[in-house]
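Take a look at the structure below.
Yeah, one chain of the complex is gone here, protein chain that is, but the others are all in their spots.
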Amino acid sequence: MNEITKIAPATTPDDWASDQEVRWCPGCGDYAILKAVQRTMPELGARPENTVFVSGIGCSSRFPYYMETYGFHTIHGRAPGVATGVKLANPELDVWIITGDGDGLSIGGNHMLHLLRRNLDCQVLLFNNEIYGLTKGQYSPTSRTGTRSPTSPGGSLERPVAPCAFALGAGARFIARTIDTAQKMMPEVLKRAYRHKGASFVEIYQNCVVYNDGVFEAFTEKKSAAMTQIWVEHGKPMLFANGTLGLHLNRDTLRLEVVNVVDGDVSQVIVHDETNKAVAAMLIEMPFPEFPVAQGVLYCEPATSFDQAMAEQEVKLVGDKVADFNALLRRGQSWEVKGEH
Amino acid sequence: MNEITKIAPATTPDDWASDQEVRWCPGCGDYAILKAVQRTMPELGARPENTVFVSGIGCSSRFPYYMETYGFHTIHGRAPGVATGVKLANPELDVWIITGDGDGLSIGGNHMLHLLRRNLDCQVLLFNNEIYGLTKGQYSPTSRTGTRSPTSPGGSLERPVAPCAFALGAGARFIARTIDTAQKMMPEVLKRAYRHKGASFVEIYQNCVVYNDGVFEAFTEKKSAAMTQIWVEHGKPMLFANGTLGLHLNRDTLRLEVVNVVDGDVSQVIVHDETNKAVAAMLIEMPFPEFPVAQGVLYCEPATSFDQAMAEQEVKLVGDKVADFNALLRRGQSWEVKGEH
Amino acid sequence: MATAVQAPEGDESRMTAGEARRESVVVRFAGDSGDGMQLTGGQFTLSTALAGNDLATFPDFPAEIRAPQGTLFGVSAFQIHFGSSRVDTAGDEPDVLVAMNPAALKTNLPSLRKGGLLIVDTGAFGERNLQKAHYEANPLNDGSLAPFQLLAFDISKLTLESVKEFGLGNKDALRCKNMWTLGLSLWMFGRKRGPIIDWLKIKFGKNELLREANIAALNAGHAYGETAELAGPVKQFRLAPADAEPGLYRTVTGADALALGLVAGAKLSGLPMFFGGYPITPASAILHALARLREFDVTTFQAEDEIAAICATIGAAYAGNLAVTSSSGPGIALKSEAMGLAVMTELPLVIVNSQRGGPSTGLPTKTEQSDLYQAVYGRNGDTPMPVIAARSPSDCFDVAIEACRLALAFMTPVMLLTDGYIANAAEPWKVPDAHDYVPFPVQFHEEMPETGKLNPYLRDHETLKRVWVKPGTPGLMHRIGGIEKSYDTGNIDYSAENHQKMTDTRKAKIEGVARYIPAQTVEEGPEKGALVVVGWGSTYGPIRQAVSHVRAAGHDVAHIHIRYLWPFPANLGDLLKSYDRVLVPEMNTGQLKTLLRDQFLVDAKSLNKVSGQPFRISEIEAAIMEMLNQ
Partner (left out) sequence: MATAVQAPEGDESRMTAGEARRESVVVRFAGDSGDGMQLTGGQFTLSTALAGNDLATFPDFPAEIRAPQGTLFGVSAFQIHFGSSRVDTAGDEPDVLVAMNPAALKTNLPSLRKGGLLIVDTGAFGERNLQKAHYEANPLNDGSLAPFQLLAFDISKLTLESVKEFGLGNKDALRCKNMWTLGLSLWMFGRKRGPIIDWLKIKFGKNELLREANIAALNAGHAYGETAELAGPVKQFRLAPADAEPGLYRTVTGADALALGLVAGAKLSGLPMFFGGYPITPASAILHALARLREFDVTTFQAEDEIAAICATIGAAYAGNLAVTSSSGPGIALKSEAMGLAVMTELPLVIVNSQRGGPSTGLPTKTEQSDLYQAVYGRNGDTPMPVIAARSPSDCFDVAIEACRLALAFMTPVMLLTDGYIANAAEPWKVPDAHDYVPFPVQFHEEMPETGKLNPYLRDHETLKRVWVKPGTPGLMHRIGGIEKSYDTGNIDYSAENHQKMTDTRKAKIEGVARYIPAQTVEEGPEKGALVVVGWGSTYGPIRQAVSHVRAAGHDVAHIHIRYLWPFPANLGDLLKSYDRVLVPEMNTGQLKTLLRDQFLVDAKSLNKVSGQPFRISEIEAAIMEMLNQ
């Protein structure tokens, strides 16, 4: 996305709030995400009139209505398609995609795959509440096996898809994870996502108080967060539990392990290299509660974005060709019928 | 899939060939795959009447017409959906899915994702020719960046999806790779795929003589194959070039390297553990020609298949409940209207 | 306790004991999404049914899951119409409106009959709630409610008092308001509390505290009615039980009846059922209901989207199951391409469309009949498919069986149309006996062809249905698919004559369905005359009532209600032509009208309502009268 501009006139979080009544259930994690986004936008130096929020259908996809920006609440699963058109038509715009685990990974999984592999310059915020909220609580592709819901009264059978693992397999070049209530860290993640040129994929664990309340509690609760979350940072050793524990890579089994950090000796702890895809894969799939849940920017390895490649090719192909439409109409072999005839 | 049955009456490859004229272009790689499949079926002990081939649309998807089995040539991208219904309706059937890089990864990418994560017991053969054959040569999601085609006259811009990496991210539990002309090895891969209970994903490099001729030549040519291909086998060191080269994992950079094998000393060469997902990911994405192209069963870590989980849950839930339909109709609070009234 | 009791202005009839003569009453409960109005309505419905009244309900709730408290868009309402004679609609306008907060009052008052009874919880009319409802002044005090009988008192406070002894938190205690209100309502209509108490016991099961508190609130509301505190307008009503055929009854919603009908269809055919769906309002309820019926040989599959859902269904049909998929407008649109595959491969399939307000995402929780075009015409190519529609909640049962029967009898997908209104509404249902239905067992084709090669498009000469061969059958291996196939061999065939023949055959097969369905009957009125009102689907109730009323007033009007929308019953054209005028009320912009005009060249005129709300009887009456007077 655009470099954070310094010159743009400053905005306040309120400038980013639309006049629409927010219609989520009281207590829904979506509120916290909305707040974090509205708080972060001024810091990015973004402009409301140059910002477009595109969403699909779901509780989460109501998001654009609450942002005082351009917004498009499209149809279920298709936000990536619409966003692609918006961005290609006007690459100057900042494009944000808001989607849910159902919207983005069930019906919309294919568009997500292709958006990521094409590396369209945009930010994807996937609100993962592991449930279909808007349609009243059916299990979703991220629901854990055994989830009981109206469509799985005996417990769901499918193994869930791991959003970040999927994104990695799809070829995404920026993958991050955060939590609805992480009001301090989420803005940092959002800033990184915005600054990354290309598709930035951000999974946000979001609590659905009505249909899946507390499903992330085990690692999102504030009081145990130090033990259950690890916030990784490029170039820094991977520590958690206030620096008393770290992640170690066993070079024989090729698997991660949790190790004690004694007296600040981090020599056994691996340093986060956000360009290392193999380690990113391991971080993403660390089993909980044996391991903490990794948060922050897990993988970032920029490559040319789709819109940028298109712009470059256009310059190359078009060059200073003159677009003479009448000449185009006459291209190929033609003949003249004379008036006398 | 089913254990290879010993008792079934033997079939011959001819028993598996239908009476339909094969309609691919002369020289198309699809012929070789067809031959390999027809040759392998008798060895599996499979029965034509218990076998269903389901395909989407594309040159490759014509495959079912040439097999003397049950077959369903469905619509573009949707073979996984249809196959899921076939298998759930009758888990006794052996279900094979035939798809192309366009069919399975462009329009059908989402169904592929969900088939793999659900782990439906079936075999997926993805004929990857890195092009849309049937529609006359447009670039596909696996086409390399820069591919010139009718829809990308200036060269394609998108980064291709790597089918096996996608499958891994989708949660597939069996991932293998082979080559249309590998008549010796392909049957082995097919047998493993058949025996694996769950979704077996097999990518087959297939040459399209008309629209993408020779695109895999660099590593499929017989005479240089020893140097350009590495056929991995579980529990064996990863060797190629007739045992003179091997793959070594640099434990510091965490990247693979090619090493010389001198005097048969394979101590530096890693042993293929097909259950190691991290190594599978590296094998899949090894850049060519710096590395050989990995072939064979790259990853295999069985888990309960979808159909099996469903059957087990059915036993658990239904138990010996009697299905009394009239009682069902009367469930809930009811009242009697008396005749006298 | 301040109970404002007010008689209406003017000369509108009072709702006094004298009104017990009325044959039917319409009551509407309205409150915040969190107030439990749907539960209240549901239980009131049950007690109404147990009292032997005929009834119809109309739940009307917001698209938001749980909108912020007190907001206008967060209002949830439940309307019930019940009476001592036949009840066909949920009622044009309520006689009684229970409004639990200002927002509920604001959004529902316009529908209350002038002179009707308005019951209001003053405890919810604080400043903030008034503001949220965009009231500038408190309507309870500003005289704006003068046209109604007002009964305003602090239900919140009364509820809190009634459950005080259980020591619940304020929030939980207030949640009992709906039971208090229900208790009062039960008293008003002389209903027994027993069944509701039984239900509360089951619902709260182990949570003794909540159970007892709710029961206490229910009792307190009832007791409140019995005390002398209610002066003025509110009296008890007694409606005689409705005349009904003897037998066992229950209430049923359209979604439940449809699910049961599908199971019945499967049983009658002797096949296991495969149901592939993807959640969508208001279709999900069918999937939910079936997901609980494993023991009836029902497999439900929640697919990744609607396309996968129908494709899995097609696969299951190929493998020999009774296959069903279900969705609502947008999801049905997504299935269009695959429906073409089902038509081309001639596989039996039931496709249920629970219609909702459109276009696009539209009004997901509102009702509409605007997918008829899509059902009949919404596919590429010449792709005919039978379409049938249910007219009421209980009718869904029979129509579902019929859809299964047609799909299997002709090897064809069949579209079954229902709608959001029918899906959610409840009515009493005389529970049928499964044994009373004629089975239609399926014979799979197992015969070895003499030529040694099966033609999967081998047809029955009468019905033109093709053979159904289950994979697994030795010797009959064959391939089907979406490409045109030879009439004679089933192999791919692009030839001109063959495509013409197959196109004609597909058309003839579906047109032939008309020979296997009942002739169209006239619902009410003469078989010829001045005017016929033609409807389909959930407009049944209001049309029937409107025609009855107008006929009672001596006008020459008849009512035809079409179940079989494609193809039409063979006699329909002649029947329609026997009337001078044809009026077609539809909750769309005139879709059945198009079919009738095209097929029969009759000058059918539309009465359209596309507001997300069912027709009122009076609207149809007015249209009839206007047409008669033209």
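Letters A, B and C mark the chains in the order given here, with residues in each chain numbered from 1 onward.
As a working rule, a residue touches a chain if its C-beta (ideal position, glycine included) is under 8 Å from a C-beta of that chain, and two chains touch if they have at least 3 such contacts.
Keep in mind it's a predicted model, so treat the numbers as computed, not measured.
Engineer: Just to confirm, in the complete assembly, which displayed chains does the hidden chain contact?
Structural biologist: A, B, C
Engineer: Touching the left-out chain: which of B:Pro48, B:Pro141, B:Gly198 or B:Gly246?
Structural biologist: The missing chain is touched by B:Pro141.
Engineer: Of C:Gln149, C:Asn321 or C:Ser370, which sits in contact with the chain we cannot see?
Structural biologist: Of the candidates C:Gln149, C:Asn321 or C:Ser370, C:Ser370 is in touch with the missing chain.
Engineer: What chain B residues would touch the chain not displayed?
Structural biologist: Counting only chain B, the missing chain is touched by 21-26, 57, 59, 75-77, 106-107, 109, 132-136, 138-139, 141, 150-154, 210.
Engineer: In the complete complex, the non-displayed chain touches which residues of chain A?
Structural biologist: With respect to the unshown chain, the touching residues of chain A are 18-20, 48-50, 52, 54, 57, 64-65, 68-75, 78, 80-90, 92-93, 110-111, 113-114, 310, 314, 317-318, 321-323, 325-326, 328-330, 332-339, 341.
Engineer: In the full complex, which residues of chain C touch the absent chain?
Structural biologist: On the side of chain C, residues 62-63, 73, 328-330, 332-334, 336-337, 340-341, 343-345, 357-366, 368, 370-371, 373-374, 376-383, 481-484, 492, 494, 496-497, 499-500, 503-504, 506-507, 588-589, 593-594, 597-598, 601, 603, 609-613 touch the unshown chain.
The working rule: only the chains that are shown with their structure count from here on.
Engineer: For chain B and chain C, what's the span in angstrom between their mean Cα positions?
Structural biologist: Whole-Å distance between the two chain centres: 44.
Engineer: What is the distance in Å between the mean C-alpha positions of chain A and chain C?
Structural biologist: Their C-alpha centroids are separated by 40 Å.
Engineer: Could you tell me which residues belong to chain A and also touch two or more other chains?
Structural biologist: Chain A, residues with two or more chain partners: 106-107, 109, 141, 154.
Engineer: Among the residues of chain C, which ones contact at least 2 other chains?
Structural biologist: Within chain C, residues 294, 304-305 contact more than one other chain.
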